[in-house]
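And then subunit A:
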Amino acid sequence: MSNKKKTKLSVKRRSFLTNTVKAGVFSAAAVSGFPYVWFKQGNAYAAKNEIKVGVLFSLTGGLAIIEESLHKATIMAIEEINAAGGINGMKLRAVEADPASDPATFAAKARTLVIKDKCVTVFGSYTSASRKAVLPVFEKQNNLYFYPTLYEGRECSKNVIYTGAVPNQQQDDFIPYLVKTYGKRWSLIGSNYIYPKEENNYCKILLKKLGCEVLMEEYVPLGHSEFSSVVNKFKNDKPNVIFSTVVGDSVVALHKQYRAAGLNPEKMPMASLTTSENEVAAMGGDAAAGHLTSAPYFMVHQSAENEKFVSSYKKRWGSDKVTHFVSEPAYFGVYLFKQALEKIGKGDITPNTIREAVKGQEMIAPQGKIKIDPATLHTYLWPKIGICKSNGQFDIIQKTDQWRKPIPYAAYPNQTCTEKGLVTS
Partner candidate 1 sequence: MENKKKLLSLESIIVDFDGFKAVNDFDLNIFDGELRCLIGPNGAGKTTVLDIICGKTKSSSGKVIFNNESITNLEEHLISRKGIGRKFQIPSVFKELTVQENLYVALNSDLGFFKNVFKFFNKSDREKIEEIASFVGLKDELKKTAQFLSHGQTQWLEIALVVLKQPKLILMDEPTAGMTSYETNQTAELFNKIKKTQTLIVVEHDMGFVKEISDIISVMHQGKLLSEGNASFIENDPKVKEAYLGKKGITNA
Partner candidate 2 sequence: MDFFISQFISGLSMTSILLMISLGLAIIYGTTGVINMAHGEFVMIGAYTSWFLQTTFGMGLLVSIIPIFLITALMGFLIERIVIRHLYNRLLDTILATWGIGVLLQQFIRLTVGSELKYLKIPSFMAESMTLFGQEVSIYRVFIFVFAILTFFVAWFIIFKTSFGIRLRAVTQNKDIASCFGINSGVVYSSTFAFGTGIAAVAGAFIAPLKSISPDMGTNYIIDAFMVVVLGGVESLIGTAASSLIIGETSSFLASFSNDTLAKALVLLMIIIILRIKPQGLFTKRTRS
């Protein structure tokens, strides 16, 4: 992608020049608009001993229910780094903006942060929709975006560092385990957008290999909260596993209504890629108990780093708060950024240099030792399978023996993401 974009840019510059000559009408405008091609260059980013980074999570609107926790995790990491003396003696300066859960606003705010405030990097967004909305900004301005959320893959942008999981990382262990433990008759339920459909595409491939049967594949509107028809279908089909990629507050409604309808998690568990401690806290342990989630991080994970993370998070934001598998990547993302800057040292701090520096970067995150894959800019992670208990926490019942390589195009063997961008064979 990157090379494509770069050529695009240079083409544009040339066409600009020609345009300015030809287009008499707009010549004035074109010439005066010319500088904008240049202001990316130069080291305007580390001005007066502070490094501006953007923080772009919704504090209002529907997504706030989850993005607020990501905002908190990111801010906390930045505060910690500054408290520990910053990076190469320079402090991080968080420029916050509220995109109000609306893709258009996301794009607008991204522009503010990147172009107006000249942030060298932006940490942000939960949904794919908002990532897609800000992408053109980061690719045109050739800036850098840290995206903490697990997502559907199929992206190979050189302007995004993906610290969340992709389908192969969450499913490769999960699906076989479920088939082995519960059975071969599956129902797929998800929210109606690209992420669930992609996860299910990959899931169906795995299920096919394992000779399983898909009884139902259905998608409900985002924010949907009336699942009685869906629950009825479960009752009739009697699947062994319900594979759920329902997101946001719908998850809560689904679990509560499943529980209220008297279905039994032991016979018909909901296996989810999206149900974190955050949602469980909202649905109550009794509704969540017995259901499974696959994720690289659980709050209960035993490790020094995690204990530090959890305790300081509670200390900073309140003892009732929980950490989860999206807030953790949001947190260690900032530390990856720090390491990258330290690697650059006295060098020129630009999105480009940071990208190069972050490649192959390793660190001990709360979930375990992670690494940025130089080719894809995705992250090597430690998928775990957790079963929820009535106290609202998960029991980790299975861990991978070694970290999992991210394969953004796992469902599409003929496509691979390389350092040169996407290669289609």
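Regarding selection, all candidates are chains of the complex that A comes from, given by their letters.
As a working rule, a contact is a pair of C-beta atoms (placed from the backbone, for glycine too) under 8 Å apart; a residue touches a chain by one contact, two chains touch by 3 or more; residues count from 1.
Fair warning: this is a prediction, and the values are worked out from it, not measured in the lab.
*Asks:* Using the definition of touch given at the top, pick which of 1 or 2 touches subunit A in this complex.
*Replies:* Answer for subunit A among the listed options: 2.
*Asks:* Candidate 2 touches which residues of subunit A in the complex?
*Replies:* The touching residues are 59-62, 64-66, 68-69, 192, 218-221, 223-226, 228-233, 235-236, 249-250, 252-253, 256-257, 259-262, 278-279, 281-284, 286.
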